[in-house]
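Note that one protein chain of the assembly has been removed; the remaining protein chains are unaltered in position.
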Amino acid sequence: MSDVKKVVLAYSGGLDTSVILKWLQDTYQCEVITFTADIGQGEELEPARTKALKFGIKPENIFIDDLREEFVRDFVFPMFRANAIYEGEYLLGTSIARPLIAKRQIEIAKQVNADAVSHGATGKGNDQVRFELGYYTLNPNIRIIAPWREWDLLSREKLLAYAEKAGIEVDMKHKQGGAPYSMDANLLHISYEGRHLEDPNAEAEESMWRWTVSPEKAPDTPEYIDLEYERGDIVAINGIKLSPAQVLTKLNELGGKHGIGRLDLVENRYVGMKSRGCYETPGGTIMLKGHRAIESITLDREVAHLKDDLMPRYASLVYNGYWWSPERKALQVLIDHTQQFVNGFVRLKLYKGNVYTVSRDSKDSLFDKTIATFDDDGGAYNQADAGGFIKLNALRMRIGTKAGR
Amino acid sequence: MSDVKKVVLAYSGGLDTSVILKWLQDTYQCEVITFTADIGQGEELEPARTKALKFGIKPENIFIDDLREEFVRDFVFPMFRANAIYEGEYLLGTSIARPLIAKRQIEIAKQVNADAVSHGATGKGNDQVRFELGYYTLNPNIRIIAPWREWDLLSREKLLAYAEKAGIEVDMKHKQGGAPYSMDANLLHISYEGRHLEDPNAEAEESMWRWTVSPEKAPDTPEYIDLEYERGDIVAINGIKLSPAQVLTKLNELGGKHGIGRLDLVENRYVGMKSRGCYETPGGTIMLKGHRAIESITLDREVAHLKDDLMPRYASLVYNGYWWSPERKALQVLIDHTQQFVNGFVRLKLYKGNVYTVSRDSKDSLFDKTIATFDDDGGAYNQADAGGFIKLNALRMRIGTKAGR
Amino acid sequence: MSDVKKVVLAYSGGLDTSVILKWLQDTYQCEVITFTADIGQGEELEPARTKALKFGIKPENIFIDDLREEFVRDFVFPMFRANAIYEGEYLLGTSIARPLIAKRQIEIAKQVNADAVSHGATGKGNDQVRFELGYYTLNPNIRIIAPWREWDLLSREKLLAYAEKAGIEVDMKHKQGGAPYSMDANLLHISYEGRHLEDPNAEAEESMWRWTVSPEKAPDTPEYIDLEYERGDIVAINGIKLSPAQVLTKLNELGGKHGIGRLDLVENRYVGMKSRGCYETPGGTIMLKGHRAIESITLDREVAHLKDDLMPRYASLVYNGYWWSPERKALQVLIDHTQQFVNGFVRLKLYKGNVYTVSRDSKDSLFDKTIATFDDDGGAYNQADAGGFIKLNALRMRIGTKAGR
Partner (left out) sequence: MSDVKKVVLAYSGGLDTSVILKWLQDTYQCEVITFTADIGQGEELEPARTKALKFGIKPENIFIDDLREEFVRDFVFPMFRANAIYEGEYLLGTSIARPLIAKRQIEIAKQVNADAVSHGATGKGNDQVRFELGYYTLNPNIRIIAPWREWDLLSREKLLAYAEKAGIEVDMKHKQGGAPYSMDANLLHISYEGRHLEDPNAEAEESMWRWTVSPEKAPDTPEYIDLEYERGDIVAINGIKLSPAQVLTKLNELGGKHGIGRLDLVENRYVGMKSRGCYETPGGTIMLKGHRAIESITLDREVAHLKDDLMPRYASLVYNGYWWSPERKALQVLIDHTQQFVNGFVRLKLYKGNVYTVSRDSKDSLFDKTIATFDDDGGAYNQADAGGFIKLNALRMRIGTKAGR
């Protein structure tokens, strides 16, 4: 296996990817380049550098990037323009971060002339697919090393033994049975899987949730917020202009404070099995509500319905890892086109887990009060027209009934 | 216009339909049959009889029916099997009641040998379409009288003047400017439109809401409920078997108590304009969450996705009044087929406006713990398979990139 | 009705629109502007001018435009990029011409400051909808006069009587019972409806067809043609660069010669009834085949499937008259985006009604011979990958069967 010379590893600095780092060195005798990204997961990144250095990684082979703005601007925002929800409930928090990491890994691989990339996702999950479809699409000739599908460290015990032998520091909690949940976090959400949650009939423990207070402990007073939209994206909160990452950071803060965005779900993985996950998406939950509200007055009906019809397909593409596919891009072109008039203001009320739309306004509004009114409209709409409208729409069914249907 | 001999009027007993009753007698010199249905709107029906008698309607021409069980069993439940939501948010509470009323009116028309039917819906709204598509489909030769599209009583003043002249009792509130909102209620929901709400940028007044307490005033303690499903329908709550109407009544009670199911929406009407409506759907909001949860463990992934892809179309059909259309029926056949294994139990937590799924269980569950587990699965799933899965799924994109895409 | 001052009439110069011209003058006492377009219908346009002058139309109010290039470039070609077929068979020849005529009429109305437009389509057909949705969308305040829905000349006899009284020249054939078919022609097709064809169980007469020879009389020798595509459009035939209208003219000539593009169909009109039509679309039939062929080697699979999934919706929009709608435009944006690599060459064989694809080639081809080959591929594709691919795709169904499905 000495054919691999340089490998770019998506490295968090945690136990698993540290073991992978060592295993790559041991198994492939290759140079490892570590790549650690800040996508808003809320962890210090410098410890990853320190650890990488301990493994003998050369300083110039340690990449630590702050990708938060790019993440929200080029991935989260475009996805929310589509109102994407997977299986009726999931806001795709994990799914949307993977394409960016894959992209950056391939960029680094090119820069350092690496011939391989590696990641820490298991062979049972969706993330391996999301990473690798990205890798392959962005560089069809790249070599991919997926340790979880290759090695024999499939049990926790073996992994810990390997770590110990390799001199990798293991936290107390890991020794005592590991973290209770498999978690993933980025600026859009934090997710929990595994352990206790593997029984879909068992309620999640309150202590599990990290980003939101429980609705029970949220403030007793509602809070109103004002969102300003330009072309489908939030550009200001409460009148203050913010960058994309600032928008999501602020909404996470607001949502977390008010206990917004908790979800307990059984979902269908792309690799074929059902799995149970819990998610906290405080800012994203607010964004979805707000976006629906601004679209409700600025989008034409049939354009909105076209988007709704395509949404599940778009969401599945993102969930399944096809961000870089030509079909996702084609859908995005349509979606982005529809957002040109999605400008204006939405006021939301946040209260103990709830997000309510209370008002919306836009210079591009298609809400026509003179026509909508129940009062006299001065002839803006001729009620008699409805008779013909109904009769022609009924015609085929009348013929059908007459024919004995 | 003396060609109409007998007309069956959907009669609520309220001011508007009373004026219509009199107007029909005056204008068409015809016999009027009144039909008043209990679909759970929460109003006394006997006053409608008294009023009808005052207008000289013969006792045998006054029909008062309790349709609550039929409404939930044959209309609400089938619709919820589809997880139907219009435009991302609206649970179709008004839409789903119209086809039943139309059906019963046509039945009565046949029974009394009437040649026409009439309703009190305006020429600007969706309800006229829903009523009339039903009438025409169920009896292609029926004559339809839609007074709001025919008469000249389009202003409130003219209507009240007509009422007064006809000796129709007018409530104080109507004299003083009318009820603040145009409302519609049935066992699934209550809706509010008009007046104050005609400005989408104005927040709805707290005093408007009737069926739910405000989340702020809901109990400080969460309540857990257990729903039992058979073939996609709820058959028991907290272990107690209930009929369809009992189920919805109970869930409305629970939802109302916990401030669940309020919605403030700008929607796109089938007749072409946007309109702003507020809705309370306490039981329905709980039902949607519960149904998603039981489906999450009992439906195959691709069947679930097929349903999700078809859902917006189904919802639009219901919204637009095509309940009796052959295409709605064809979709229903598919949807009902998918529900054969949607059996089991869901536990929900209700708290101040929120409905959370906390657990779900089913003898027909497709959740396979041995495969889903992050622990050693004893070979139930071969992680190496994922490599081939990814490589073939990536193949077309690799070829694309190599070709310079 | 003296409120109409100037009306722009879509004027063919034929009997029906001549009667309309006179009727507009008589009924509305208004100034009539005639608009006659050459969209390839194959008729002289100058007689329309002569006739208009006879009706007293001022020379500056007679508009005769050659719209053939615009028609093919901006309407026919974009539609063929979508592979649009209505109800599995109809190539939308009539539908696609209406939006252009509507557009030009509204432009002229603006130029001459007219307050109304008028057309000769009947109240039973699709064309009135196509014209008027265009008019209303392009000028929401325009007044539309649809004589067939207003006047009392609904029988042929009354129309002829009116014509005679007005001194309009009536052909012998009209006097003797009218032309056998209602026809519509443009550069894309000619259609036949009515009379004999109103019985869907009667075969169309051979003498009806005008643009194509019967396959029986077509040449006994096949003819090969080479089409060159750029971004989904044909830019050259047999190596000779041609403009859009030249392309379609040439293909009509080739198709007509070889008896290609005859269709006998019962279709569903937007206004609610079924109707039987016969169509000749010689060039269009060739174009569809060629476009499918060039896409087959240049489009990614999932992009092609996305297009196929959206095609019926797109075709219905065109058929129903929604060319100028925001949803058609949104779909077009997606479709046009997909055509960026649809470049290359297709060779077709034409023979007695048939169009066969015999070869295709492109510098943007995604056909990868090294992978597709049944011979040894030198490792380009690892057959073992397919095992994992199948196993993961089968997983959910295996779980289903184990669960007793």
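Labels for the chains are A, B and C, by order of writing; each one numbers its residues from 1.
Everything that follows uses one rule, which is that a contact is a pair of C-beta atoms (placed from the backbone, for glycine too) under 8 Å apart; a residue touches a chain by one contact, two chains touch by 3 or more.
Keep in mind that this is a model prediction, so the values were computed, not measured.
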Neighbouring displayed chains - absent chain, whole complex: A, B, C
Residue of C:31, C:193 or C:233 touching the missing chain in the full complex: C:193
Hidden-chain contact residue, picked from the options C:161, C:240 or C:273: C:273
Of C:5, C:73, C:231 or C:347, the residue in touch with the unshown chain: C:347
Of C:65, C:115 or C:368, the residue in touch with the unshown chain: C:368
Chain B residues touching the omitted chain (full complex): 268, 271-273, 300, 302-303, 305-306, 313, 322, 325-327, 329-331, 333-334, 337-338, 392-396, 399
Touching residues (missing chain, whole complex) on chain A: 300-302, 341, 364-366, 368, 371, 381-382, 384-389, 391-393, 395-397, 399-400, 402-405
Absent chain, residues of chain C that touch it: 83, 87-89, 122-124, 128-129, 132-133, 136-140, 146, 148-149, 154-156, 182, 193-195, 198-204, 215-216, 220, 222, 262, 264-268, 271-276, 292-293, 296-297, 301, 304-305, 308-309, 312-313, 316, 324-326, 347, 351-354, 356-361, 365-369, 371-376, 381, 383-387, 389-391, 393-394, 397-402, 405
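We take it that only the chains that are shown with their structure count from here on.
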Centre-to-centre distance between chain C and chain A (centres being mean Cα positions), rounded to whole Å: 43
Distance between chain centroids, defined by C-alpha means - chain A, chain B (Å): 32
Residue list for chain A, restricted to those that touch at least two other chains: 268, 271-273, 305, 313, 325-326, 393-394, 399
